[in-house]
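Note that one protein chain of the assembly has been removed; the remaining protein chains are unaltered in position.
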Amino acid sequence: MTISVAVSGASGYAGGEVLRLLSNHPNVTIGAITAHSNAGQRLGELAPHLHSLSERILVETTVEQLRGHDVVFLALPHGASAEIAAKLPDDTLVIDAGADHRLESAEAWEKFYGSPHAGSWPYGLPELPGARAKLVGAKRIAVPGCYPTSVQLALVPGFAANLLEPDDVVVVAASGTSGAGKSAKVNLIGSEVMGSMNPYGVGGSHRHTPEMEQGLSNAAGVPVTISFTPTLAPMPRGILTTATAKVKPGVDEATLRAAWTAAYKDEPFVHMLPEGQWPATSSVMGSNHAQVQLAFDAHANRVIVSTVIDNLTKGTAGGAVQSMNIALGLSETAGLAFEGVAP
Amino acid sequence: MTISVAVSGASGYAGGEVLRLLSNHPNVTIGAITAHSNAGQRLGELAPHLHSLSERILVETTVEQLRGHDVVFLALPHGASAEIAAKLPDDTLVIDAGADHRLESAEAWEKFYGSPHAGSWPYGLPELPGARAKLVGAKRIAVPGCYPTSVQLALVPGFAANLLEPDDVVVVAASGTSGAGKSAKVNLIGSEVMGSMNPYGVGGSHRHTPEMEQGLSNAAGVPVTISFTPTLAPMPRGILTTATAKVKPGVDEATLRAAWTAAYKDEPFVHMLPEGQWPATSSVMGSNHAQVQLAFDAHANRVIVSTVIDNLTKGTAGGAVQSMNIALGLSETAGLAFEGVAP
Amino acid sequence: MTISVAVSGASGYAGGEVLRLLSNHPNVTIGAITAHSNAGQRLGELAPHLHSLSERILVETTVEQLRGHDVVFLALPHGASAEIAAKLPDDTLVIDAGADHRLESAEAWEKFYGSPHAGSWPYGLPELPGARAKLVGAKRIAVPGCYPTSVQLALVPGFAANLLEPDDVVVVAASGTSGAGKSAKVNLIGSEVMGSMNPYGVGGSHRHTPEMEQGLSNAAGVPVTISFTPTLAPMPRGILTTATAKVKPGVDEATLRAAWTAAYKDEPFVHMLPEGQWPATSSVMGSNHAQVQLAFDAHANRVIVSTVIDNLTKGTAGGAVQSMNIALGLSETAGLAFEGVAP
Partner (left out) sequence: MTISVAVSGASGYAGGEVLRLLSNHPNVTIGAITAHSNAGQRLGELAPHLHSLSERILVETTVEQLRGHDVVFLALPHGASAEIAAKLPDDTLVIDAGADHRLESAEAWEKFYGSPHAGSWPYGLPELPGARAKLVGAKRIAVPGCYPTSVQLALVPGFAANLLEPDDVVVVAASGTSGAGKSAKVNLIGSEVMGSMNPYGVGGSHRHTPEMEQGLSNAAGVPVTISFTPTLAPMPRGILTTATAKVKPGVDEATLRAAWTAAYKDEPFVHMLPEGQWPATSSVMGSNHAQVQLAFDAHANRVIVSTVIDNLTKGTAGGAVQSMNIALGLSETAGLAFEGVAP
């Protein structure tokens, strides 16, 4: 089975990562590669690591260019993807790496994005309870944000098993700089970020917060409130998430470990590590894998869960390809069965 | 006024940083420089950045070598410093960068270190309420740990002003690799740490936890419980601490900001940043400065406080020299009035 | 066609990289995974990025463990591989990632290694003139060193085309820290290497020098003398080589460009970049690709050639797998047809 795929926003990091993965996917032929300001350039100028596609010329991101493919990946600024998706045929599989279709709540969308809600699509995090069923045969898929992927993988097993208090979740995450995109900003230049860490979007203002709470609340069956603080780390890729929650009365470490272990024991990409071994972002670099470990702090009555993902792979493009595989009935690991690059 | 100073443990990062600061201190002459396994070597081989001391030869760390100086800095493994300090004259100012004399509670010491408690000394974090008075004229000073320095600077103003709930503090901190010391371990080599982040000592097992709770509890007047997770970041120096606590009923952001601003408005080294500006570790790199910023997350009813320090300077050697200055009646900023190195 | 492969020295970086590549090779089943001091451990403890092999237990590196596979990869300290290879069956394909069988000259071997010469094997750099023919059907292959791979790819086209003077070659190369191996040394810890660069093995003492001169001399048909200076760069992987040589009378940039372009136009892994585009190590990170670019400095009458490779992939394990593919008559790109990981 061969699928024709178009990729928009190919000059950005998310689009480039989709191309990196698809270029090695056994069932895919890459059709149109589109961009906006970079249309007309050789891909080799913009993404010199993609040798097999280096002579391809980027074309303008238009419905005409994207139409006629079996699958269209949208890696566009929020707002743009909803507009284009609306004009693509219903039987084209449209996978949106942007935010437009992630939130179920129009109210939450409007509060955090200040624009009309475009509606929500099946959510591309197959490891969530019930998520795979909604992805099979789907023609529209919303790819989760990178932080929400790591946070939901960290805490959903505990909420789904009714082990955690919903009203006191604290998450602090460190992201590599590619999470901020391929944009020319002084605060992102290497001289500023190397050897330094800083927080940003502190105090609940980060747009990923409602998406995290949506996933955790769905798993808990009650509203979950989260305090989320993202930080910028001096590395190109990777997210280390430290997620903590109060545990319900009588819950001990064995109960916690059993719940997480059960949740991920059959997952091809999410790995609960052996007790005592903690994750490192380098272990998943460039791969679609996630690593999870937890500890119960009896002193503070909290579970502390650490997860690592590659923000561009499992956190964006890898999750998108994994979802495509499920939607189309391919092997879920097709094109993704490779390891992280370490050291 | 000229003070003769001996520095032990000079081949490690803490001892080397003490020497870096003292080499530029207007009132200090550097006497004995001691080490253990590196005794007999040129300092220039071990710390090639210390050009003014490069020809100095390290001598064995013994009471005989350290005796006869006005001030002795101990940068030794815990256990070792208590033993040596006990043999130094009472009128010698002994400044211990190790852990031996930080904890007031013998029980906490024995639980986390498994050895008899050596007693507690005046605590070298002058910015704590009442701390300076205890340092003036002191002959024994315990230098705080690097994480405890950053966490106490983050939260003490709120507890001292009775604005925070004591039973639900969550702290996640990222430290540069020098915090792990100058030791040949595979998990610390550059190939392993560059481009990667990982947690460690998760679940309340980190030895700095009781020290943090001691300082916060003293400020609060009631016992404070903390969930602390340290992470290793790919940078040589710096600690970014994200500290969060539930606020008491009726407390708003203005009240919080006023308390922190008042606490630090006259401090030479601790800076509450203008509203909206967040700290970065690069801003304090190599300096004794600390930067603090906070936000109130009404949604989660939590204050989130970010602090940055250089773990080797304000977090260790700088705090030690600042405390020495106070103890001896020198200008508190003597030898420390320089800026961070950025970019 | 399925090939059984054994990998020795799997706890090191070279062995780990061989496993990373083989785990995704369509024609390979991985048999014995051996180590020395780490025998008995789970691979997942030592190489947590290799999720598909995490439960495999390392066994002792012995002839018994390695015997009975179609292919044996040796990633051992020099000296060790010759001894083991001598005891393996003649019809087993033995691929030595160590130095023992790279040098044709016993004299050069003894001068730089101070031990008896074990003889030379077909050389695993297929891009060299005539190299592929010697690899087809070979049962013993010597994998080139990482620096020699980059230097020969940089200069061989010019020497083979008789465009360069043989007596004044200057090469300066920067290598990521993984080139120094997975060894616990203070000078390799992250605190020492991050944010810093330093030279080492200066003055012709580096053991890779005779290997480089061997390859360049064979291409030139006359002895080539090289001044080689390696430097350590603050990155885990990658080698950037800057190679310069005087050009022969009448040679201009067009002639030079034509020679390099012709040499690599049909190579699947070595890419002469479009004029004006210079290589970056990030473009080949984790991949078997190499990028090459040159400029003619008429003012100094020198050609300056820049090449980038991943020292662990094309520089070691990738070159080894590529050579295995050729030796066994598989597609040369089998298991290697993926792109670099960037950013």
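In this document, chain identifiers A, B and C correspond to the written order of the chains, with residue numbering beginning at 1 in each.
As a working rule, contacts are C-beta pairs under 8 Å (C-beta built on N, C-alpha and C of every residue); 3 or more make two chains touch, one makes a residue touch a chain.
In this text, all values refer to a predicted model and were calculated from it rather than measured experimentally.
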### Query
Looking at C:34, C:54, C:152 or C:282, which makes contact with the chain not pictured?
C:282
#### Entry: Sole contact to the chain not displayed, among C:1, C:136, C:184 or C:202
C:202
#### Entry: On chain C, residues whose C-beta touches the chain left out of the figure
168, 170, 172, 174, 176, 191-192, 194-200, 202-204, 225-227, 229, 231, 233-238, 240, 242, 244, 246, 278-283, 285, 293, 295-300, 302, 304, 306, 308, 343
## Note on the structure
Omitted-chain footprint on chain A covers residues 13, 176-178, 180, 182-186, 188-195, 234-236
### Summary
Listed in rising order, the chain B residues that touch the chain left out are 13, 16, 20, 23-24, 42, 44-45, 47-52, 54, 177-178, 182, 194-195, 236-237, 271, 273-274, 277, 279-280, 282-287, 289, 291, 337-343
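Note that in this section only the chains that are shown with their structure count from here on.
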### Query
Can we say the copies chain A and chain B touch using the same residue numbers, with more than half in common, or are the two sides different?
same
### Message
Need the CA-centroid distance for the pair chain B / chain C, whole Å please.
### Response
45
### Query
Could you state the distance in Å from the CA-based centre of chain A to that of chain B?
37
### Query
Out of chain A, which residues touch more than one other chain, so two or more?
194-195, 236-237, 279-280, 282-283, 285, 343
